[in-house]
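Note that this complex is displayed minus one protein chain, with the remaining chains in position.
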Amino acid sequence: MDALTSTLTVLDYAAVAVFGASGALAAARGRHDIVTFGFFAAVTGVGGGTLRDLLIGAPVFWVGRPEYIIVCLVGAVAIWVMGWGRERERMLLWLDALGMAAYAVVGALKATSLGIPPFSAVIMGVLTSTFGGVLRDVLAHEPSILLRRELYVTPALVGAAVFVGLHSFDLPLVVSGAMGFLAAFTVRAGAILFGWQMPGFPGRSPPT
Amino acid sequence: MDALTSTLTVLDYAAVAVFGASGALAAARGRHDIVTFGFFAAVTGVGGGTLRDLLIGAPVFWVGRPEYIIVCLVGAVAIWVMGWGRERERMLLWLDALGMAAYAVVGALKATSLGIPPFSAVIMGVLTSTFGGVLRDVLAHEPSILLRRELYVTPALVGAAVFVGLHSFDLPLVVSGAMGFLAAFTVRAGAILFGWQMPGFPGRSPPT
Partner (left out) sequence: MDALTSTLTVLDYAAVAVFGASGALAAARGRHDIVTFGFFAAVTGVGGGTLRDLLIGAPVFWVGRPEYIIVCLVGAVAIWVMGWGRERERMLLWLDALGMAAYAVVGALKATSLGIPPFSAVIMGVLTSTFGGVLRDVLAHEPSILLRRELYVTPALVGAAVFVGLHSFDLPLVVSGAMGFLAAFTVRAGAILFGWQMPGFPGRSPPT
């Protein structure tokens, strides 16, 4: 169990760093200065978990533990120093997929451990792993990740639902967590590699 | 009083479903998939009440009672199945007016019942009934409802102010609630039917 806790902690920081780097990448697109890099990295890195904590009434996780923001800033500095490159962006895409999958589980786990009902816990998993990216896009004045047809919310939803479902059968945490993580990652990998999509709204739609 | 409570409960769920459907309609415009439909429906349906609860320090209403999100999803599925149509949009416009009027009262009532001062309670009524739509527009990367000249915040403000004003005279809740609801609905109906507007800023305005 101690090994599990430390694995979770490592995953947690790693996910924050990766999300932070993806926020910094948005700042790189606009050639912003280092402070703006840091701002976007922090918002993207901790935005999802912040919303989760506000909704479930928990103390916001990073306020008392500033090392989370520092990890975001490390991600920002990494992007600043290394710059953008096609292969690096591809690597970041995969790291982001890992971070998203980890957060879908971690977010749902925190909610269930505070007695939030299963259905809401799934939502907390989804928000934890996707809301930072949504905030990043809104602040960067770009159409949010929600508006791309690419699967991003769906993998988080699948992963959080698998985890919460198995967790409710009292499986060992390492099993339900791993299954949730793998489910989220698999769906996201399918979206990246094979362009998996869900059918779009087939009906008559309002004029824009 | 029990009849009143159950009326309020029904109104509450009905308003959430209608707001949810209006969120789904925004997703229909972009031909999104069913998960995105659900996301927009949930954000629009519970966004205003969520902000209210965070501001007044109450537990966020839907976290412990997932049926609210389910009601949003029902609204989303309804739009998915039935598609868009001119008459249906018109019907939704009127349902939305009813939901807005109900929420202006319900939001202010929850605030006053928790001891929030009257002035702030009016603001909570306004935010409860309008902020879901604002979030929907921001996430859909569209100019928010705030930026249309159409009256939308104003009816909510009138309704919440009438309710809180009468409520402070210790009128029976059913009376002050009904008057607030009617005030909000009347102003909104005037905006829809007759294009009621308030005068715009007449002065010199900054260059854009």
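Chains: A and B, in written order; residue numbering restarts at 1 for each.
Here is the rule we go by: a contact is a pair of C-beta atoms (placed from the backbone, for glycine too) under 8 Å apart; a residue touches a chain by one contact, two chains touch by 3 or more.
Only a predicted model underlies this, so the values are computations on that prediction, with no experimental measurement involved.
Contact between subunit A and the absent chain runs through residues 25, 27-37, 39-40, 42, 50, 54, 59-60, 62-66, 69-70, 80-85, 89, 138-141.
Residue-level contact of subunit B with the missing chain is found at 54-57, 116-117, 119-120, 123, 134, 138, 142-144, 146-147, 149, 153-154, 157, 197-201, 203-206, 208.
Going forward, only the chains that are shown with their structure count from here on.
Between subunit A and subunit B, the centres computed from C-alpha atoms are 29 Å apart.
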